[in-house]
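Take this structure, written in structure tokens, and hold onto it; I'll ask about it next.
The complex appears here without one of its protein chains, the remainder shown in place.
Per-chain residue numbering starts at 1, and chain names A and B are given in the order in which the chains are listed.
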Amino acid sequence: MEISLTVNGAQHRLRLDDPRVTLLDALRQHLGLTGTKKGCDHGQCGACTVMLDGRRMNACLSLAVMHDGDAITTIEGIGTAEALAPMQAAFIRHDGFQCGYCTPGQIVSATAMLDELRQGWPSQMSADLTAPQFTDDEIRERMSGNLCRCSCYPNIVDAIRDAAEAPA
Amino acid sequence: MRPFTYTRAATPAEAIGSAARIIAGGTNLLDLMKHQVETPDRLCDVNHVGLDRVERDGDGLRIGALVRNSDLAADDAVRTDWPLLSRAILAGASGQIRNRATTGGNLMQRTRCYYFYDIDAPCNKREPGSGCAAIGGRTRLHAILGASDQCIATYPGDMAVALSALDATVEVEGPEGRREIAATAFHRLPGTTPERDTELRPGEMILSVRLPAPLGGRQIYRKVRDRRSYAFALVSVAAAVGMKDGRMETVRLAFGSVAAKPWRAIEAEAMLAGQAPSADLFDRAADVVLAGAQGYGDNDFKIPLLRRTMRAVLAEATQETM
Partner (left out) sequence: MPDPIELTLRHQMNSRDERNLLDHTVQGIVGSPLDRPEGPLKVRGTATYADEDHPPGTVYGWLVRSTVGKGWVVGLNTSELRAMPGVLAVIRDDRLIRNPAQGQAGKAPYQGPAEVFYKGQPIAVVVAETMEQARDAALAARAQYDDRTDKGVFTPERASYETPPKKQATQGDLDKEMDAAAFRVDLEYTTPTMSHSAMEPHAAVAWWEDGQLKVRGSYQMLKHNVEELADALGISPKKVRILSPYVGGGFGSKLGISHEAVGAAIAAQKVGRPVAIALHRRQVYETTMRRSESRQRVRLACDRDGQLTAVGHEAWVSNLPGERFSEPVTQATPFTYRGENRLIGHHVGRLNITAAGSMRAPGEAIGVPVTEAALDELAEAAGLCPVELRLRNIPDKDPTTGKPYSGNRLADCLRRGAESFGWADRPQPGTRRDGEWLIGMGMTSAIRVNMLENSAARVTLAADGTALVETDMTDIGTGSYAILTQIAAEVLGLPMDRVTTMLGDSDLPASSGSGGSFGAASAGSSVMLAAQAVRDRLAERMGCDPGELTLKDGTAIAGNRQRQIVDLLAGDSLQGTGEIEPGTTSQDHRQACWGAQFAEVAVSSVTGEVQVRRLSAVFATGRILNPKTARSQCIGGMIFGIGQALHEEVMTDPRDGGFVNRDLAEYHIPANLDVPHIDVEFLDDRDPYANPMQAKGIGELACCGTAGAIVNAIANATGKRFHHFPVTLDKVLAKLD
């Protein structure tokens, strides 16, 4: 079967002989976009976070065939070599990574997370479900789906706060 | 993951009555398929059939089966009038997973029992008649209520615990038509047929979840777990309590991760309703909930944990506001 997948604005016709291919493996093995990482392959770490229509999701827990016609954003679609996105620059400035393996997932997740927060989505840390505040604990909770064993969490929180406060 | 054929349904009718396994968010099904715990030979993708709206339903709400967890938790009506449901959903999984996981799919979520997840271990739920490796094995996650000698697994989700407390109903449709199942009756205790998690019949599909009129009162979902976020519950408590003249008028109480289903505590509710809150009363109500509770070693602690958490949640829910 053949599917149409728009990745980072570029449309791809992707021939899949096997419906078992996950979105993650399609990106990594079929399209050569290895920025999206495989840490657990079961939705337990967040290293494979991509955006579907602007919303973050784990690419490992979705089949590529389920995304025929969809538009996906991966880390390769965030910023460029010449002009890093503010979130990427903030991660470098605050040393929000060490080994770097969870980093693309963290950055994609953080980018989408800020959008969720701007839309007023609540989290389990929101004292008032109808008016979540931009606190460190809100960032921590909303980023808890992205594990980091180097444990750069405090730096990640600083980077996200910094990027959020940077002019858009 | 065994080979399968994939089809995409355009309408619910294309999925209903089909022998294919329905896939929506995929966040649990694909996880299980990669381990070959689930081995469907046909998948029917229902992500494009609609059923993705939250609508007013008289005084209540009708939640389409394909409404994503994060949309449901952020829905204005849910946040305001059924906050217990928002709280329960937000306590589960991660932002990424809630963006994909659906209302119907979450109800179909299967147990996290270590041995269910291990195709090399005996498991009556996965392979009827093969035995239960959890009994005599590691049981930190396992049931203290309603288990059987065939299976001691728990239902691990959060959303359904709130739905159970809120008296939601699950609207399903199969080849023989539509029917509604009370959320409290949707999941099954294992008995001698642990392979059947729910009352859903072959060919049936969940269309929506219906919430009755808002309960009001104070609504609390407290999830106790090994890590502060992104971990399954050891015990969770869903409570909704309305107070009048210093007495509990309406009481709803349900527990998660202690049984193969969300554990609605009807008897304890009846005992509490109409009474003035007191520590002693909460304790006696906990006695009622825990009558017949049994630990299996590692999970013995869930018995005192449920009692203590229940007492604290009730105390908080009945506290007079300043």
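As a convention for this text, contacts are C-beta pairs under 8 Å (C-beta built on N, C-alpha and C of every residue); 3 or more make two chains touch, one makes a residue touch a chain.
Just so it is clear, the model here is predicted, and its values are computed rather than measured.
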| item | value |
| --- | --- |
| Contact with the hidden chain (one of B:47, B:198 or B:229) | B:229 |
| Identified contact with the non-displayed chain, of B:42, B:140 or B:284 | B:140 |
| Residue touching the undisplayed chain, where the options are A:23, A:45, A:129 or A:164 | A:45 |
| Identified contact with the non-displayed chain, of A:95, A:128 or A:165 | A:95 |
| Interface with the unshown chain - residue positions in chain B | 1-3, 34-36, 112, 114-115, 118-120, 136-138, 140-141, 224, 226-232, 234, 298, 301, 304-305, 308-309, 311-312 |
| Interface residues of chain A (partner: the chain not displayed) | 18, 20-21, 25, 28-29, 33-42, 44-45, 47, 74-76, 78-79, 81, 84, 88-89, 91-93, 95, 97-104, 107, 125, 136-137, 139-141, 143-144, 146-157 |
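Note that in this section only the chains that are shown with their structure count from here on.
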| item | value |
| --- | --- |
| Inter-chain centre distance, chain A versus chain B - centres from mean C-alpha coordinates, in Å | 28 |
| Touching residues (chain side chain A, partner chain B) in the complex | 1, 18-20, 22, 41-43, 46, 49, 52, 55-58, 60-63, 65-66, 68, 109, 112-113, 116, 119-124, 126, 129-130, 140-142, 144-147 |
| Contacting residues of chain B [partner chain A, same complex] | 1, 3-6, 8, 23, 25-27, 30-31, 34, 43, 45, 47, 70, 73-74, 76, 79-80, 83, 86-87, 90-91, 93-97, 99-100, 228-230 |
